[in-house]
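Below is a slice of the complex: some chains, not all, each in place.
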């Protein structure tokens, strides 16, 4: 039984904790936070399903003053586990790394950290083997994680030469008050970092892209223009996506009109927090542009990286030796593709 | 064990089904819908935790063609139950009533129906006894239900003469594509129907109000200027709310910045669909205006009426004879006020 800690109990950290809890070959020993956030308050109101450790001695006092049970400090927790999933804010992960090094514990960092914090920039489907038995892995960001699922899926089928992506980015998560747009689209300088990140993970593909922020909270939308090495029809493209365990193929006629339908569907499914691990691709958007194939992807930004982070644990600890075994185990425990 | 059906498996119907399932003295026999909505698809993907009945014979074919198990038609279901919670679209409830009458089954209608569909316009806290052993009850709408909780709470303490409310209404539910506002506030003619409805339920209070629609999806916000019969301080007002089982008193300093914080909190609590049965009142908004007291309420529109609908079942079927007993039983099974 592999022992896991989660550092940072925010949007991603909470979902990582849930994800680890579902893995039958892993044990979630505890979660770490520094402040009395509403997520920590919710943990208490739920009866502390996860043990809470304070990021530092001062936080112990903060939590205790609020009547929240604390099981120790982060340093205490780190000594009890094999690996830490670090979902703290950008920059903090790099500081935490010193603690992980001190106690010889492995770690998986989230997309917000700099690449140089880790030995490998990791994606479960695209480069699992590169992460095998490594000490420090860094996950791709939410958009890149979902995008690579789709590109890797086609790449393994027909080979992909290049992709040009348009990212219609949700600008804030539900509940965010520190960022937001009101009646405005915001354009980023191209190429987007997601295109660059894709090339880091899949160096044989030429990628570029434009990103525009939009005032919504439930899921990014990415359009992809992909140039295959071997010709592929729209129907074959759809079939390839349908065969993938972390991709859901949906259609407008079924009632999936956009990101808000998918969020509602996840809530109607009774998924914790209305989360969704899979990306969705609209069948109705798969079209040909000459030899290129074009399609549109929904990225549930809060939860999409959870499966690949489970893969990362499996790779870093050598729990499974191959991509197929590692991702299959994750998928089994997360009940991915149960809708099929 | 009281047998209950839910007609209309939409935003409210789904939540009513969940609510009934939590009542240990009730049995949910089945839910009814007419169309292959994403909510019905989600029911199937979840493995049919509730038996589905088709609104009519044509719907049977629709569901079966989609591979969704159907347990019969609405008429079949109505014969198996003591009471139907009718959460169908406005106008349909009135038609359904003929079926209920045919089989001598009681029913509780939701706020969208006309008042004349029912014997009593009902609120669990404000007029429970009026609903006792009646055949047809109609619930107040989401805003009115939450508002009356707060007003009734103060009214029982110090007596309320009049209220002037401002409703900052969320214009659509998450997932709605058939309505919405983009960068616009929309003003309704005053007085708002919520003020008029409050006077129907609590005829001893003079109420008026202005409603403005705003482009958000997670919860209405109501400000109330209430004139008490006996003077009450801001602190006493807060204490009265804190003592109520269906009211949560929150503050900005705790991190509850607005409706989006509360939705996030409900998700972080792991509540199914991120639902919240209680209204929240910001401690920071309770101020005095001369003798009047002013405060701001959050109304979680999708789920706020669930507890009062459970009360309605209890009243209509005479399960508990008094308001105290009826609402307490509901609160016990819904674990209301577990945060205290």
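Letters are used for the chains, namely A and B, taken in the order the chains are written, and counting of residues starts over at 1 for each.
In the analysis below, a residue touches a chain if its C-beta (ideal position, glycine included) is under 8 Å from a C-beta of that chain, and two chains touch if they have at least 3 such contacts.
What you see is a predicted model, and the numbers here were worked out from it, not measured in a lab.
Engineer: Beyond the 2 copies placed here, what is the full number of copies in the complex?
Structural biologist: Taking the entire complex into account, the copy number is 4.
Note that in this section only the chains that are shown with their structure count from here on.
Engineer: Which residues, counting only chain A, touch chain B once they are in their complex?
Structural biologist: Per the touch definition, chain A meets chain B at residues 14, 36-39, 41-43, 45-46, 174-177, 182-183, 218, 254-258, 260-261, 263-265, 267-270, 272-274, 338-339.
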